[in-house]
Each structure stands twice: as structure tokens, then as C-alpha cells.
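Shown below is the structure under consideration.
Removed: one protein chain of the complex. Kept in place: all other protein chains.
A, B and C are the chain letters, set down in written order, and residue numbers restart from 1 in every chain.
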Amino acid sequence: MAAPKRKTDIGPPHYDQMLHPAIKANYGKWKSHQNLKPGVLMHEGESGAKVYTVRGASARLISITTIREMCDLADKYCDGFLRYTSRNNVEFMTDKEANVEPLIADLKAMGVPVGGTGSSISNIVHTQGWVHCHSSATDASGVVKVVMDELIDYFTSMSLPAHLRIAVACCLNMCGAVHCSDIAILGIHRTPPTIDHDKLGNMCEIPTTVASCPKAAIRPAMVEGKQSVEVIEDLCMYCGNCYTVCPAMPIANPLNDGISIWVGGKVSNSRTKPMFSKLAIPYLPNTPPRWPEVSDAVKNIVEVYARDAKKYERVGEWINRIGWPQFFEKTNLEFTKYHIDDFTLASSTYNSSTHIKF
Amino acid sequence: MAAPKRKTDIGPPHYDQMLHPAIKANYGKWKSHQNLKPGVLMHEGESGAKVYTVRGASARLISITTIREMCDLADKYCDGFLRYTSRNNVEFMTDKEANVEPLIADLKAMGVPVGGTGSSISNIVHTQGWVHCHSSATDASGVVKVVMDELIDYFTSMSLPAHLRIAVACCLNMCGAVHCSDIAILGIHRTPPTIDHDKLGNMCEIPTTVASCPKAAIRPAMVEGKQSVEVIEDLCMYCGNCYTVCPAMPIANPLNDGISIWVGGKVSNSRTKPMFSKLAIPYLPNTPPRWPEVSDAVKNIVEVYARDAKKYERVGEWINRIGWPQFFEKTNLEFTKYHIDDFTLASSTYNSSTHIKF
Amino acid sequence: MSNTPLIDELVKGPWPSFIKDIKRTAEKNEMCKDLLNLLEMSYRDKKTHWKHGGIVGVRGYGGGIIGRYSDSPELYPGVSHFHTVRINQPAGWFYSTSALRYICDLWEKHGSGLTNLHGSTGDMVMLGTTTEHLEDIFTDLSEHGWDLGGSGSDMRTPSCCLGKSRCEFACIDTMAICHDLTNEWQDELHRPAFPYKFKIKIAGCPNDCVASIARSDCSIIGTWRDNIRQDDAAVAKYASGELVYGARADGKVDIKADVVDKCPTGCMSYEGGKLSIDNKNCNRCMHCINLMPQALRVGVDGGATILLGAKAPIVQGALLSSVLVPFIKMDPPYEEFKELIGRIWEFWDENGEARERIGEMIVRIGKGNFVEEVGCDPIPEMICEPRSNPYIFYEEYFEEE
Partner (left out) sequence: MSNTPLIDELVKGPWPSFIKDIKRTAEKNEMCKDLLNLLEMSYRDKKTHWKHGGIVGVRGYGGGIIGRYSDSPELYPGVSHFHTVRINQPAGWFYSTSALRYICDLWEKHGSGLTNLHGSTGDMVMLGTTTEHLEDIFTDLSEHGWDLGGSGSDMRTPSCCLGKSRCEFACIDTMAICHDLTNEWQDELHRPAFPYKFKIKIAGCPNDCVASIARSDCSIIGTWRDNIRQDDAAVAKYASGELVYGARADGKVDIKADVVDKCPTGCMSYEGGKLSIDNKNCNRCMHCINLMPQALRVGVDGGATILLGAKAPIVQGALLSSVLVPFIKMDPPYEEFKELIGRIWEFWDENGEARERIGEMIVRIGKGNFVEEVGCDPIPEMICEPRSNPYIFYEEYFEEE
């Protein structure tokens, strides 16, 4: 029996094979676009050609059952092509205007909301959570589900002052662009790691483990005659990086793990420079299966923003205009000492001016 | 013989004794002011009372000869009162409008330029330099003199877009508000300290000396059997703080000491927040007695600013509008790696955007 | 009663439910069933039940597979091993249905049937398989023209916005670049040899629809050097309301208030119905073009700004990418760019500490030094502002003669 063929380093398939003919024909020759309604874009080529895009929501964590259904629709309406966006929505493209409405109807029938374009809340970028990661302080897909259930009307409309981008990450590793989101939902640990001294010496390199700590809270130590480490608990701020590096230092703590909320980040260079998200709520409890505290908190921020911001103001731009004191006042959120930075760039966040509103 | 009386902790004389009657009468009851011409202010009380202020330049380093002459003028025109400003100018106040012009004439005759109000270049805040400080990398009073000789027309007029404040400090200790000046002139060392190992152990506390170094470049060391320290020269950036703490580590080096120029700082909260000055020229040679490189460099920056800034734009506000690339282009100054921050807040100064002008 | 009352709550509601989806697939797949059980347990315990990953992989490759084991193999044997396979997506995440159906078939045969389309880095993330399947999966994939993505301390799978394929704003051909770089650096992608991971993301314009500036060690962002193209007739149509900014429900454009006054550089004016742009002072923020795409277009002399160093918070705090090269032409074969990256990798290899991202190294050694070492000229575009502290390492000095 001949060994099966095994090529390496061939790279991904060429995108050329994956493009709808109308996309291929107008590649690099687009002139403009219009946003016809929520979830529907029309791109116009220099030649006058038109391509319609319908954007549907996706849970991102999807099974082959769902993917095949999406393929069925693409076969029916889009000559057998489709794509996913950088925020995990699914997009169907066709040059036949007549296909748009039937496609939308089929999507809705399948339970796929159509929207996410323009001044909407698009899909939530997120991570693995309890579905697949050892590091997670909370679930990701579940949190996304409950938050989007609450905010779905903002997905299917374009009624906000500007784009609003939400992200979820299940630990401080922040897989995804969580740290630059209009609203970021972040799983957090709040207690120091425990140390399995029996295993540490065998499982982990001690110098690497010591170096992993941003706060220099870890020191080599002999414990009961074993090479291990100790954690100076006063210095530890629960980032979990030691656990990433050394499995013998688990940090999960069901009683205390939870979620923090961050606001005002952005990525685009439109008008203002990209910005990091800033702390809004230091801690909300982990309350599966539907995390009502989290979805309420996010909804509250979105609603205050929707009411108060001016046209074309992203969340961060809105807050910069009104100032953080008014942000906390208007959202009715508590300001605590945790909001005041104490890490390496802290001094650059202090208010070194008398610019204060009374 | 009785010991002379010796009171302690009586504090300074009460300012009440020092106030012109018209100032006292209107104390806390001022309504408004006008800037009648360069160097002349008129303050108006709620009662309608008027007080005229004439501001004259001062070298700050002044002798009793000069002070007595100033007193003569105050006796002649101001009922025996005068004051100095926070930028070391001298101010004469009178409620008699008729006194203003004769006073100005006398001041000019004395060689005292009148001006420094409003959108002018006021007096240069400065420090001791070679006149009195062991730490100085350059002279202060001499540099001030040559720069103001060059810029005097900006002192006696109000022709600039806004206030322009210059400061000189003779070492990195920066006595004065040098670090927040429209233009700052700063004496610098550029070579590591030398170490007098014979004296160090006796003169200096080794732990304090080690701790004094911002870059952790100093380590305790035994040298030829003596307790001393060593400097890791690759880490040293010549701040001189070790010398401040330990006289056995002199840092002055005539060949290499020099001057750096900083721009765009401000202190007032007017419009924009207070700002630090930023590096414009990393090094100019120390060329007493008239430092032509320094006065030319400052003049060039002032002139470009005067031409290019909009009304009411301080230097830093102007640069923030046009951007640093255009600042370097318009002033024809070289941008070097030294301009790129590499200290603790460095990452916050990187351009994390695509906002670039071509 | 259901075994999974907690996660069943997530079947409710209008947003697509991943639980519903897994449940449907669980009818045919045991791994799905046990995943649901394990997840229910996490929802009850408020705790992950995955253990720290082990090292698994396919022959000849150092990355592409994330090993994953549950902490309760005895309870839920279906997910005792539940590794992830990262398949390198086609550039721009475009698919033919035949290609996607092939992947579905593969995952039906060799895995849980669950995926992430896509992972945050951009890969097709195939969730849940066991070690024994890995070689077969790989062979099958490579036979069908697919390959694995990155993981570990390698170049990670590059990704890009859809660029010229469907966007008039694209100043560079993001998908062509992405495909080319991925192929050029297959060895760097598959055999971890760097101090730490290295991510590349390519956006066609400063809107940065792939968030490259926030999450790639190297961000390639399209821009232009010449002038914004302007169609005055279309400007007039926006002014009259005939054209609107379609991305907002309320999209009528007030050219003065919404465009000119929001221009960050103040380089636009609108007087007597005439819109003027002082292009020398435009910083390419895109705002005006975004609002009036029928009237304003990016210039024709396209290229890219290269920025370096974005990363998540750990260890020294999050970083955004920052400018290294303000403008570089990005035409195949991208020699100038590739040589630059070559020099960067070489320098990082020699000077980076273990688990030190390039952005952290730049901060540690100083961006000025870094720039010089990789053969670039220091220029003010690299920074928002020059240093304000006087702690300068002067490298040149005079010596006594």
C-alpha cells in the first residue's frame, strides 16, 4: 500500500478560485458603494457593474450543519460563492438585484439576522472561553449570545451615531482586538494563582516562570525541599501569565473570577487616531447561563451613547468630548480607585490641568 | 554686652506694608484691565479707579546698585512702591496716568527696556549657571543675555501670535519651569561621570549613590581595595544626578558639555492643557561668551513661529496643528534618533496611527 | 429533563445560538454530545474544564495544532482529547461552496464537526479532534490544496481585509499581498524559530477593517501619496440630499458640519458650494471619503504605511503598532518590503528575549536604536511628539586631542 501523498508548505488555496465571477471581473476596478439598507451593500464598478452584498449574522462557533446550509444559500443565489468578514459575519454576493430579497427571506427563515453594516453594532469579536481554552475566566460564546440577544435591534438597524464594535475576551491574553473596542467585555481573575509545588519543578522552567510576571511577584523558592516558586501576593494583579507559562500555577477561582467592561477604543484612523479601550466597570460577577449583569451593563452604555453622542462620534470620541466625569455620571456607573491607572504609563493618565467641569 | 535680639520663625513681612495705596484700596475689587501698549497695563476697579503698571526688563541677577536705582524711580513716580513679577521683570504701579510716560522715559534712559506684556517674549526664567552652581553644564545669565539681545524687539512689541515664554536651565535639575516653556534652553552633559575612588567611600553614601541613578547604571564596587562604585557607561545618559548626590562623581566635561533646545511647552490652562516642552535640537556646542549657535537657533524658531502660527496659538498649539514633521521641515531642523523617546513613557509617544501628511 | 439545563438557556433568543447548532450536530457526533456535557459542567462550576495544552502536531510542522485535553476524561470521554486544527484560510475569507463543503466533509470524518469561521488571527479554526486523526487530516488537506496555519513562536497566518476585491478604498491589493507573503514565508509559518509569535495583517486603507493596528506585529495599511480625487457634481448631490451617507439611517450629509468641521487637520473648506481640500495638510484619515464615497476617492498613487509592534497587554501592557515606514510601494514581488522584514526578523532573532514580542523589544531597546539597526532613517512621522525627558544617550562626543 503506497503511503498517501503528503505535500508540505503549499500554503492556502489561491483566492482566485474562491471569487464570484462578478467580483473577479471588477477586482481593483471598484468606483463606489452604497449602503442600501441594514445588511445590504451595493458596490459599483468603474464599468457600471453592480454587485450586491447581503450580510448575515453568525455565531462564529458554527458546525458543519450550519456551514452547509450557508453553502446551500450561496448555491441558490450566489453562483456558489460566499465569504466571511473580519468580524465573522457571513456575506453573500450577487450581481443579480432580484436575488437580494429572496435571499434575505431565506436567511431570516434560517434564523440568521441580516444587518451589521454601517452605524450598527456588528458581530462581537470573541474567543474560546469554556468551549476550548484552559485559560478562560468566563465563557465567550455564551456571553456573546446573551449580549447580542439584547442588542439585536442595533444589528438590524443603522440607528446609532456611528459604528459600534464590541469584543469579548475570556482572559487577559485578549485574543482578538478587545483592547481597542468601543465596548470590550473581558474575563478576569481576581485572586493570585495557587502553586502545585509537587509538580512545578518538573513541569515548569523556573527562570521562565519568574520572568513571566509583569509585576515581579514571583520568586524562586525551596518549598518542602522542592525547587519551586513563591508568589508575593501583594504584588500579584491576577493577570494569569504565570499560568500560561507554567501549568502548575492554576489561577481559575470560580468564586471570584468575573467580567470587567471597557469602553471607548477604536481601530480605524477615521477622524481620530486609534485608541485603547478604558476601564468602565472593574468587576461584574460571572453569572452563567445568561450573565444578566453583563448584558444590562452593556445595554445601558449603548443606550446612553445612542442618546447622547453626536452624529459620527464613535464611543471614544463621544467620551472625549463630554469628558470622563460626565461619562460616569450619565451612565450612572461608579468611579473607583481601580479606574485610576497604576501601571507603567500611569502618570500620563493623570489630569494635569485645571480643566474641570462643575 | 547683651546678645543681639534673635527672633526665629517670624516669617516674611506682611505684604500689606508693601502695597501702593491704590492697590490696597482696590484689593479684591478689580473689574477689568487693558493692555495699553507694550509694557503698560491699566487695571480698573469696580469703583472706576485706575492703576497703571509699567513693566521693565531686569537681568534678574542684579546688584544693589541697580535695585537702588529702581527704588529711586519708584519713589519718584510710584509713592515708594514697586514689585517684581514671576518672570523677574520689575513693575511700577501708579494711579497717576501722567506719570506713565516720564517713568518710561527714565527707564529707557537707565537702559531698561519696557515691554514683556501680552503677545510678547517676556523675560527669560533662568538659573545660576557658572555664576553660582557647581552642577552647571553652561552659564545661564550669559545665555539669557545673548538670546534677549537678539529677541529684544519681541519684548518691546506684542507682535507675536501669542505669549512666548523662554526659559534657561543650566543642568537637568531644571531649576525653573524650563520643562514647560514655549522654548527651553537646557545645559547638558554628554559624557558619563568620572569617579574619584579615593574620595568616594568617605564622601558619599554608597546606597544613596546607587539609588540616585535613573538608569540603574551605578553599582557598588571594590576598586583597588576601596569601597566605591562603578558606572556602566552604556546605560548612563549623563543626567548628573549621581554628582548631585555624590561630589566624588564629577560630570562636567568642557569638550562635550553643551546646550539642547526644547519647544512647545506651556503652563497656562488657556484653551489647551499644560504641556511639556519637546526636544527640538539635541546638542549645540557651548560657545561663550555669546553662544551664536544658540541665539541663532532660538531666533530661527521664533521667526518661523511668528510667520506660520495662527492668532492665539502658543508654540505648542501651533506645532500640534501642523504636526511635528512640518515643524522640522519649516524650521529646517534635523530630526535624529535622539528625538525618539526611549525613557519610561516612550511607547506613548510613538505614532500609532496612519495619520501622516505627504 | 435535559442533561444540560443551563446551556439550554442559550438556545433562546434571536441571535444565532451556538448551543442549538452544537445540539443539532450532536445528533450525529459523539464529541459534540460530550462537549455539551462538559460545557454544562463549566456553566455550573463557573470554571473551565480544559487542561493546559500539550504539544501535539503533524510531522515536519511545528505549529498549526493546539493540543487540548479535558480535566474529566472519565466523565466525558468524547472530549478527553479535543485538539484544534488551524487551517490557513484563503486570503480575504472568500470561499466557493465546493471548497467549504470539502472542509465540512473532512471535519465530519475526522473531527467534532465544529469550527470557528474564523479564529481571531484569521485561520479556519477546526475545533475538536484527537491525536490519531492529525496525520490523516493533514494528508487529506494537502492533497486538496490546503495547508495549516501558524501557532507557537512562528510567523502567524497573515490575514487581510477584502481590499481590491470589493472595496473602492483599497490603495493596495491586500489579498494578493497576503497570499504572496504567506507563500513566501511558509517555513517561518510552519517551523517556529522566532523569540515569540509574529503576526502580519494587511488593510487596504486607513479604515483598517482588519484591525491590523491593534493586533499585528506588522501592520501593512494602504494609503496614497497624491491627492484625493474629487467629483464636484457628486459633492453637489450630497449637498442637495440626492446622495446620502448610506451607513447611517439618518444619512443626509451636512457638508460643513459633518465633513469639513470633522476633518481632523482642518484642511478642508466649503464655501459658496465649492469644497476644497488642501491635500498637503490632509493626513489621510478617510473621514470625508467615508462620508461621501461617490464624491471623494482615495488618490491613485497607492502604497502602504508599515507599522510595527501591536500586541495584547501581557507582559508590559498592550501596544498599538506604530509607524516604521510612512510610504512604500507594494507592487509584486514586494522586494523592498520583504527585505525590510528580513532585516527586522534578523535583528529580533538576535536581540529579542524569549517570549518578547517585537513591539516589546522596540520599547526596551528604544525605537530610535531599532530604526537605525534595521536600516531606516529616523523621521518625525514615526512619533506623535519628540521626547520631553532629557535622558538622551549621546553616541558621539569629542575626545581630547
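The rule we apply is simple: contacts are C-beta pairs under 8 Å (C-beta built on N, C-alpha and C of every residue); 3 or more make two chains touch, one makes a residue touch a chain.
Quick caveat: nothing in here was measured; it's all calculated off a predicted structure.
A.B. asks: Given that one chain is not shown, what are the shown chains it touches?
C.D. replies: If we consider the entire complex, the absent chain touches A, B, C.
A.B. asks: Which is it among A:7, A:108, A:219 or A:355 that touches the chain not included here?
C.D. replies: A:355
A.B. asks: Using the document's contact rule, name the residues of chain B that touch the chain not shown here.
C.D. replies: Residue positions of chain B that touch the missing chain: 4-15, 17-19, 23, 26-28, 30-36, 43, 51, 53, 57-68, 70-71, 74-75, 80-86, 88, 90, 93, 111-113, 117-119, 125, 127, 129-136, 139, 141-142, 144-146, 148-149, 152, 157-159, 162-163, 172-180, 208, 211-214, 239, 241, 243-245, 247, 252, 254-255, 257, 265, 267-272, 274, 276, 286, 288-290, 311-312, 343-345.
A.B. asks: Over the whole complex, note the residues of chain C touching the chain we left out.
C.D. replies: These residues touch the chain not displayed: 313, 317-318, 388-391.
A.B. asks: By the contact definition given up top, give the residues of chain A that touch the hidden chain.
C.D. replies: Spelled out for chain A, the touching residues are 172, 174, 179, 186, 188, 190-191, 214-215, 237-239, 255-256, 260, 262, 264-265, 276-280, 282-283, 321-325, 327-328, 335-343, 345-347, 349-358.
Going forward, only the chains that are shown with their structure count from here on.
A.B. asks: How many angstrom lie between the CA centroids of chain A and chain B, rounded to a whole number?
C.D. replies: Result: the chain centres lie 49 Å from each other.
A.B. asks: Could you please state the distance in Å, as a whole number, between where the Cα atoms of chain A are centred and where those of chain C are centred?
C.D. replies: Distance between chain centres: 12 Å.
A.B. asks: Multi-chain contacts only, two chains or more: what residues does chain B have there?
C.D. replies: 345, 347, 352-355
A.B. asks: Which parts of chain C, given as residue numbers and ranges, touch two or more other chains?
C.D. replies: Only 206, 208, 213, 264, 284-285, 317, 320 qualify.
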